[in-house]
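These notes are about the structure you will find just below.
A single protein chain has been omitted from the complex, and every remaining protein chain is retained in its original position.
Letters A and B mark the chains as written, and numbering starts fresh at 1 in each.
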Amino acid sequence: MLAAMAARPTLDLPDPGDVTTLDAAASDTPPAPPAPPEQLAPSRSDAELRAWLHGLPGVDQVGAERRAAMLGTRSIKTTAKAYALDLAISMVDLTTLEGQDTPGKVRALAAKAQRPDPTDRSCPRTAAVCVYGDLVGVAREAVGDSGVQVAAVATAFPSGRASLEVKLADTRDAVAAGADEIDMVIDRGAFLTGRYGLVHEQIMAVKDACRRPDGTSAHLKVILETGELATLDAVRRASVLAIDAGADFIKTSTGKVQPAATLPVTLVMLQAVRDHRERTGVMVGVKPAGGIRTSKDALKHLVMVHEVAGPDWLDPAWFRFGASTLLNDLLMQRMRLRTGRYTGSDDVTLD
Amino acid sequence: MTSTAHPAHQAHATGSAGPATPFAESPFAYAPAPESTAVVDLRDSYGLFVDGTFVAGTGTPFTTINPATEEPLAQVAEASDADVDAAVRAARRAFEQVWGPMPGSERAKYLFRIARIIQERSRELAVLETLDNGKPIRESRDVDVPTVAAHFFYYAGWADKLEHGGHGTTPLGVAAQVIPWNFPLLMLAWKIAPALACGNTVVLKPAETTPLTALLFAEICQQADLPPGVVNIVTGAGATGRALVEHPGVDKVAFTGSTEVGRGIARAVAGTSKRVTLELGGKAANIVFDDAPIDQAVEGIVDGIFFNQGHVCCAGSRLLVQETIAEEVLDRLKRRMETLRVGDPLDKNTDLGAINSAAQLARIRELSEVGDAEGAERWSPACELPERGFWFAPTLFTGVTQAHRIAREEIFGPVLSVLTFRTPAEAIEKANNTPYGLSAGVWSEKGSRILEVAERLRAGVVWANTFNRFDPTSPFGGYQESGYGREGGRHGLAAYLQGGHA
Partner (left out) sequence: MSEQTTRIDVRKTYKLYVGGAFPRSESARSYEVHGADGGFLANASLASRKDARDAVVAARKAFGGWSTRTAYNRGQVVYRIAEVLEGRRAQFEAELRQAQGVDAAQAAASVDAAVDRLVWYAGWADKLAQVVGNANPVAGPYFNVSVPEPTGVVAAIAPTDPLLGLVSVVAPLIVTGNACVVVASEEHPLPAITLGEVMATSDLPGGVVNVLTGRRAELGPPLASHLDVDGLDLAGVSDPALATELEVLAAENLKRVRRPAPAERPEDLLAEPPLERMTTFVETKTVWHPRGL
């Protein structure tokens, strides 16, 4: 906790135990003994974090939406489009998160992730497949050493409403089964009631649970569920909080809550990671998830990545799309660009 | 990094990224995305639009060029004094016999028709505006033309409701209207829509470097079957404008342009009964407090000075930034400016187009050199400018004080002067320390500060936490030497009605 806190400005809040009141100074009575630190720590941490997070520059919603809309007018054609479509494909976390998921479904997904377009070997693979924790083993086996990562949602996804114990067990289980990446959810209830310390601690604890016996770690994506945070100010604060707690990626949404990824939300998160790099030199990734279904949407996001965060984020290491149907649209656009013809849904594989 | 590598592993292994890749070296190079010009049917030469038809002018024709390429677009007639006289007479006849007596509800329908035709021909208008003016197609398409249609739509609705507007219902007569080259069609709409709605007829002179959309508008008037003489368009330069303004047959002069010309008009109409509205220059302060929504403020600064190449009378050309965040704002602003795309105005991804004319480019260069000579520090992002045409890179000057000429004079180009302040009172004092008073910006997340600063700024339009927004319902116009009268909104009716003042 303390090590992580050092990365950002800390406030010299007086230790409650050191508070000198007029009464205490005037009398010989020794001051009351300080309360046990274990009890003080969370509330002081909340106040400190609140002072910090609420001191961040505000986000004007209208201005942010305008900027996002303006970037949405960029016209990406020909060579730029070919580049962007391939890049977008390589950034997809191909996702299935349904109660009806089966090993068969996950194997099909993994096959698709490795060879999105069976007719074209030059088509890049996706970045990852993203599944529930119990299917990690299946996915791990299916992707093999193809380079496609296995991402698992964890921490009582999507609501996050479980004890920390359960969340950590969920995480450890997925990591042990071979997950490369963990997509956790934050406790939005805690965040919205200002218990920032709790949110921070939980992210750090999950990050710790991502550690493997060999000392390496699964990479942690922290889902903010921006649809529940409601305001862009909250999105910026949650982004900063998650980054500070050690997130490797910040991710918009579970896909189970509307609205999911929107351009203004992604804009604010990209600004947060850009600012973090500016301040610390450390890069953090961004993953919009849910609601990005068309190539046009994906290209708008890439334009935003490019012009807001900067060229370094144009890389699956630093930007992902959490999506399922998006991939086929990207593939259809890719075929059309190569052949000059419009394609139909039968020209891409449906799994 | 290519998409077929194993980026996730590599990146995760490093965690930290080293120095940022410069934007100019990005692998994501947007391919050209030019808007087609096929939609525009340019004629070799254009006459004057008088009494509902195109007629040959008797002055010396001149050529209008594409400022992005310096290639000629068309020959345009110059209206002589006699041509201007004919146009004013046509307008007078139309006022007395047709348009003045016509019920407002019928006038309204003509204006609605015009608004609809503008929407129908929007792409054509946008492309032509970009060709003749040099502004990015993104702006002519997304700002100019839609706002033009909206303006006609708005004032159409007023035509039969004037008795509720507070300025009476009696039109003035013939309006002489002289407009600038920075928003050729939009300024035409700001002038013609309220004038016609109130029952006046008009003779309008577009700027000599940007006459083409006004002439296309004349065709739109024909398509709308607008009665002859209600709208007359005379092309030419200063002499034509002077003949129009000084013509004894006009009842009203409306001018948008430089303060210098505005002064001349104010003198010319002295002692007459002509009513005048003037929308002139500006040197707007854009004040950024340290509690501003910083990313949106940076966007607002960019919108404020680089919109339309800075050819905007209300441009936020003086950035006043609180010293506590000056460095951070400048860093962010510079990074943002590096992403500005300068070049072919017809390319849909262009942010900054061409400077409108060689003369304006010379003016921008001259004042920028004054800034250098005065010791201000000039900065521009790396950007390649096309070889032909008139271009100026987005530029900012730091180390500027109120005493610098670049902080006092209107440059009318993509050049931002950056000044700093320590307290709100200092910001307000510096912002108001100008003979102009057209617009101002203020950025802060604190509501009470916004309201107090907005109240104390001596400017006709105050944009708080936004900049360069325009709407037909919103009055626009200046204090002090930025002119008088308002365009837009209910207030805009005052300029064209007998009972209207202020």
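The rule is short, and it goes like this: a residue touches a chain if its C-beta (ideal position, glycine included) is under 8 Å from a C-beta of that chain, and two chains touch if they have at least 3 such contacts.
Just so you know, these numbers come straight off a predicted model, no measurement behind them.
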Chains in view that touch the one left out, judged over the entire complex: A, B
Residue among B:T64, B:T420 or B:Q480 touching the omitted chain: B:Q480
Would you mind spotting which of B:A33, B:A254 or B:L278 touches the chain that isn't drawn? B:L278
So which bits of chain B touch the chain we can't see? 150, 166, 259, 262-264, 266-267, 270-271, 273, 278, 280, 435, 437, 450, 454, 459-466, 469, 471, 473-477, 479-481, 483-484, 486, 489-491, 501-502
Counting contacts across the full complex, list the positions on chain A that touch the omitted chain. 60-63, 65, 230-231
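Just so we're on the same page, only the chains that are shown with their structure count from here on.
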What's the distance between the Cα centroids of chain A and chain B, rounded to whole Å? 42
Provide the residue numbers of chain A that touch chain B in the complex, in ascending order. 57-60, 62-64, 66-67, 73-81, 83-84, 86-87, 89-90, 124-125, 127-128, 147, 149, 180-181, 219, 248, 271, 277-278, 281-283, 285, 302, 306-307, 310-312, 314-318
Across the complex, what residues on chain B touch chain A? 1, 3-4, 6-12, 15-18, 20-23, 25-33, 138, 142, 291-296, 299-300, 331, 339, 348-349, 445, 465-466
